[in-house]
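Every protein chain but one is kept in place in this view of the complex.
For subunit A:
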Amino acid sequence: MRFIFPTIAVLLEASMIVLFGFFVKYETEQNAIQQPNSTNSTKVDRSLELYPLFQDVHVMIFVGFGFLMTFLKKYGFSSVGINLLIAALGLQWGTFVQGMVHRHGQTIYIGIKNMINADFSTATVLISFGAVLGKISPTQMLIMTIIEITVFAGNEYVVGEIFQASDIGASMTIHAFGAYFGLAVAGVLYRTGLRKGHEKEESEYHSDLFAMIGTLFLWMFWPSFNSAIAETAEEQYLAIINTYLSLVACVLTAYAMSSLVGHRGKLDMVHIQNATLAGGVAVGTCADMKIHPYGSLIIGSIAGMVSVLGFRFLTPCLTAKLRIHDTCGVHNLHGLPGVVGGLSSIVAILLGVSTASSMTMQAAALGSSIGSAIAGGLITGLILRFIVRGQPSKDNFFDDSVYWEVPKEKELDNV
């Protein structure tokens, strides 16, 4: 760890600087017009209006995702710390790769919108990180970040430019993609015995409260996430309202289902931390469509239920039968609701509320996202397992002290 990690990290950063030096320039009044999709010269002004939305997304990426993963009792440092590391690397690489794909290798002019999109691309990695949390080394995470964002940018290009599918809140291209990519990697990196449980893989009273901070930050800013790349004010309004309504409905059904499947009607903190967000994921694809307020409530309700049921029944099954150990349950928070989002967009188009895309193209987009995620994840997993290596041994899973200087543990203050 001492030499390999710093070397790789510094090399990556150096190559980022070189790439930025050659290909990336600031957006100015003159070159803004050459950008695709820009028809007026007020784009730079508009770009500053987007800054608050960018900040919201930024808070979600760094605080929301970071703290959401702090529920493990001995893995809080890594959750927040490595989250910061890979998000910082990912947004540089994301800016570059997305720019390359969309500008076909010409110079990239970055504005606020590129920053938002770069943050989006890191979200996929952070989602996948949730699946492999505690079972992977920082070095492996760096490599995974690079590969995953490349695959993501390719898939996004296919979905957006070739299929012309509509996916404003990126339920399919980010959430479903990130979740299945992470699951595939976790499947390849599986170590025997994990399905029987790991002694360090448990939460603590206060670590669960920390995770709740992450949940709340994600919950509060989700409307910004889904509306950040909306083009017109009307779409933005629709995206905000739909996401908000879907989230509130999702909270109610998530609590109800958690109590229903729990012992003696008790609630489960894991469900509350994750399933309350499923509504935001699921409404993403059709957030800018006129699905009516009740439509968003329906999507949110379904997502909350599906997510809790996934946690209760599907995750144990995945671990036991398919040997895929999903630490944070990203499949239930991002995977299933993402699929629900894709399907609901198909239903929405079937009902005729949107003409932005066609049913086949939405289905193709969903298929392409999941397909490329699984294929990319399997390859990445193999690379990490046999080429990069350095995965911690099973005894060191879910343990901060392997990578961090951890203060000497005193008696917990129970007084």
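Quick notes on this one:
Here is the rule we use: a residue touches a chain if its C-beta (ideal position, glycine included) is under 8 Å from a C-beta of that chain, and two chains touch if they have at least 3 such contacts; residues count from 1.
Throughout what follows, contacts and distances are computed from a predicted model.
Between the names "Rh antigen-like protein", "Cell cycle checkpoint control protein", "Rabenosyn-5" or "Trafficking protein particle complex subunit", the one given in UniProt for the chain missing from this structure view is "Rh antigen-like protein".
For the options A:Leu260, A:Leu322 or A:Met359, the residue in contact with the chain missing from this view is A:Leu260. For the chain missing from the display, the contacting residue among A:Gln98, A:Thr124, A:Ser166 or A:Gln236 is A:Gln236, taking the whole complex into account.
When you scan A:Phe96, A:Phe120, A:Phe221 or A:Phe397 for touch with the missing chain, the hit is A:Phe221.
Residues 46, 49, 52, 56, 73, 202-206, 208-209, 212-213, 216-217, 219-221, 223-224, 232-234, 236-238, 240-241, 244-245, 247-249, 251-253, 255-257, 259-260, 262-269, 272, 276, 290, 292-294, 297-298, 301, 412-415 of subunit A touch the missing chain (whole complex, contact as defined above).
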